[in-house]
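One structure follows; several queries about it will come next.
Every protein chain of the complex appears in place save one, which is left out.
Here the chain labels run A, B and C in written order, and each chain numbers its own residues starting at 1.
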Amino acid sequence: MNSFGNIFRITLYGESHGKEIGVVVDGCPAGIPLSENDMLTDIERRKTGGYATSTRTESDIPEIRSGIYQGHTTGAPILVAFHNEDFNDEDYNFDGFFRPGHADYAAYKKYNGYNNPLGGGQFSGRMTLPLVAAGCIAKKLIPSIDISAQILPECMANVEKALENNDSAGGIVECRIRNLEAGIGEPLFDSLESLISHAIFSIPGVKAIEFGNGIASASMLGSEYNDCIVSSDGKTATNNCGGINGGISNGNEIVFRTYYHPTPSIAKKQKTFNFNSLKVEDLEIHGRHDTCFALRTPVIVEALVAIVLADLTLISKATRL
Amino acid sequence: MNSFGNIFRITLYGESHGKEIGVVVDGCPAGIPLSENDMLTDIERRKTGGYATSTRTESDIPEIRSGIYQGHTTGAPILVAFHNEDFNDEDYNFDGFFRPGHADYAAYKKYNGYNNPLGGGQFSGRMTLPLVAAGCIAKKLIPSIDISAQILPECMANVEKALENNDSAGGIVECRIRNLEAGIGEPLFDSLESLISHAIFSIPGVKAIEFGNGIASASMLGSEYNDCIVSSDGKTATNNCGGINGGISNGNEIVFRTYYHPTPSIAKKQKTFNFNSLKVEDLEIHGRHDTCFALRTPVIVEALVAIVLADLTLISKATRL
Amino acid sequence: MNSFGNIFRITLYGESHGKEIGVVVDGCPAGIPLSENDMLTDIERRKTGGYATSTRTESDIPEIRSGIYQGHTTGAPILVAFHNEDFNDEDYNFDGFFRPGHADYAAYKKYNGYNNPLGGGQFSGRMTLPLVAAGCIAKKLIPSIDISAQILPECMANVEKALENNDSAGGIVECRIRNLEAGIGEPLFDSLESLISHAIFSIPGVKAIEFGNGIASASMLGSEYNDCIVSSDGKTATNNCGGINGGISNGNEIVFRTYYHPTPSIAKKQKTFNFNSLKVEDLEIHGRHDTCFALRTPVIVEALVAIVLADLTLISKATRL
Partner (left out) sequence: MNSFGNIFRITLYGESHGKEIGVVVDGCPAGIPLSENDMLTDIERRKTGGYATSTRTESDIPEIRSGIYQGHTTGAPILVAFHNEDFNDEDYNFDGFFRPGHADYAAYKKYNGYNNPLGGGQFSGRMTLPLVAAGCIAKKLIPSIDISAQILPECMANVEKALENNDSAGGIVECRIRNLEAGIGEPLFDSLESLISHAIFSIPGVKAIEFGNGIASASMLGSEYNDCIVSSDGKTATNNCGGINGGISNGNEIVFRTYYHPTPSIAKKQKTFNFNSLKVEDLEIHGRHDTCFALRTPVIVEALVAIVLADLTLISKATRL
């Protein structure tokens, strides 16, 4: 349940306030130069402390503990771990409230109350840190593919409004993939859209995804939507399909957008049920939270795309004569 | 690659114009009453011949060829097969054109030209027929859960326009799931959103999915978005999250919407590249096609949801003390 | 549960006395010439009717129903099916007895009595027929590897004795694999021994397996056992390890032996518990049974080895730079 991928396969572990969090990366070919340094830029991009993000300061230093020898991958599983440092358990005592918008209640029901509730446990956005590390390894396997994600500028007005009002904001992250050859992905269950969406929805807070002009396409006519090929390399005049037909890359740019709900933890009072008093009461949430966590996610989106494409590329290599 | 699910696992086979198409359903408990009759209503809902759908008439008679004995499941894999009957191979000769909006070009590149191109081969919407059959079996495992999907009425104006103009239309299908207990789904990779989207994007033509008010939520403030609990059974005042927090059901109604692009095959002339003449030329597509294939998909959405929930329910049963 | 393999993956279905039995073969590269004719020789080798085998005569005609177009694999799943013809359900009425040596009792407990008991249902040796078909496809992927299995001649005296006494006999099948390059297999869980034994024990009646001089090696000293390399191509002076070190092929011949128990169905009277009378009673088993089913299994062993090696070869191709 905490593994993803077929050949290039990652397994996550850890909780927000546990000793450490990390990832085991399996199926990585031997002989690839790799060190922790390869991960620092992406890890930095995910960090807190920037505009409209939390002030929880974690050093986020990756430690590779297996699978590397003399600066290269060995073919054995690669463990990358991160110590948890800057947390204060007193922020998170249970007081009858399951926080609105969080997984608290659902997790309590699922695990009969045995889940680790501190900082959201394994539901925490902190779990995306090892994903970024795994993404750095994946990117090494597909060096010619260019993956680039960013938050759409039109979201910033809402972020500004949230900052002014002690509130929080959602956001939209757009990802573009260039230089992906035609023919990657599988029909039906392992379509590019299936695998990318599967991966992307594992980012806490994602509630929608569209490929190409996916949402608008539902209101289009076929004559408007179809992307007609204009040259022998498969380039199309338009790209409504976002570079994917029948679940397979068609050689044009892949484009998709990821929609995030606002950070659920807000400083404003909320009226919600107290399971001790059995009444709806005022709840105030303290602590250090991102006003807009979506701002920190472009690098996570890229990581997950890289993980999907690394796996599909290995499979393609295996199954093409 | 053509299998989906962990314990309740389905494997698809077949092509649009091959001898037959079908599905192997594995992991189904023994002792469940089951016959082909249990599938007829759902199969009928998917059929062509209604408003704005194709006139290709297939009898679509399911044949269970294994896994049933004396009217009950045996615990062995269940094969459900459908003969292909009403197809005319002459409709699909290659003439230098890869049809716009179809998987033709991407598949050609993926399979080095060895894919079966007739009727779209395994990329055909016909492959959703065995999915519906598998869904009927899945529904038997989760009888108390109510899954209901339909196309949004606001899409019909566009369908009407398409019909009038020899064009095609997209659509939006909304699915609601009631009586799903809290605690189903897994954090991170096997979140409800991850698994449902993975399944749903295997339906040819889906280009976007949103859970709850997922798209709108990206423009909301946290104080607007958060669903506050109002009673001890976890019911919430609003349902912006679509019944899912942290990837886990919270006991409220699950709501998601699936966005389809228009049917790519249209009677109108299209200008696209001819790989024989190496020029952009006019293409006219003949044959019998759905004006709006999305109209046929609500039952397919329900089937895939049932398949996901059957599997998650079995896993939940296994992993709860 | 009825699937095996990672990329080259097979899924079995069917029961001894059901309508048909078959296999879905997924992950096969596109562009490989394939037809039913490629399977006939191996299917013939598995047939009944020879020395000390059953007289149940099945035509065993393979039908490929998907995944082939114009004589080549398409990359889509390949279904190979076989009709069941020559069975007589009256041979198998339940009368209070679970047949000794068969899965009858264990299956009854597992499936709460809902399993198909006719001819052993999915526990029947007949399920190995689609395995042979899948093996023929696998062999196409690894044409340079030579896999050859046969029953050891020293077993024949016991078979002769069984024939003379209306009894049945076990046997030992030895398999040799030549021209497998060094470096195939994975350390630990997916060692060559792990995967081959996993596959081989799915043949009904196998109760032991040894690689190289595995059984004898337990009584050896290290100085006797170690296979020392004698040339730069890795050839060893002895081959006690059967061509496998640390789960990986070392370039020498792979050798393993499979041990079968005798056919459980014998004409002789047996004293066993009757669950109707609740007493131990005499049981006489009628019908047409192999005196020594092991005689029919060398081709099945070869098929399973081919399936394992096809998958490992694809994985090796994927994960070597």
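Here is the rule we use: a residue touches a chain if its C-beta (ideal position, glycine included) is under 8 Å from a C-beta of that chain, and two chains touch if they have at least 3 such contacts.
These numbers come from a predicted model, not from an experiment.
Taking the whole complex into account, chain A touches the unshown chain at residues 1-3, 9, 11-15, 18-22, 24, 26-27, 30-31, 65-67, 69, 72-79, 110-112, 114-116, 118, 121-122.
Mapped onto chain B, contacts with the missing chain fall at residues 6-7, 27-32, 75-76, 187, 314-315, 317-321. Residues touching the missing chain, restricted to chain C, are 1-4, 12, 98, 100-107, 109-112, 120, 122-123, 127, 155, 158, 161-162, 165, 167-172, 181-191, 193-195, 197-199, 201-202, 204, 206-215, 217-232, 234, 240-242, 244-251, 259-266, 268, 270-273, 275, 278, 280, 294, 315-316, 320-321 (touch as defined at the top).
Definition applied: only the chains that are shown with their structure count from here on.
Inter-chain spacing, taken between the CA centroids of chain A and chain B, is 25 Å. Taking each chain's centre as the average of its CA atoms, chain B and chain C sit 37 Å apart. Chain geometry summary: the mean Cα position of chain A and that of chain C are 44 Å apart.
Annotation for chain C: residues touching 2 or more other chains are 27, 30-31, 75-76.
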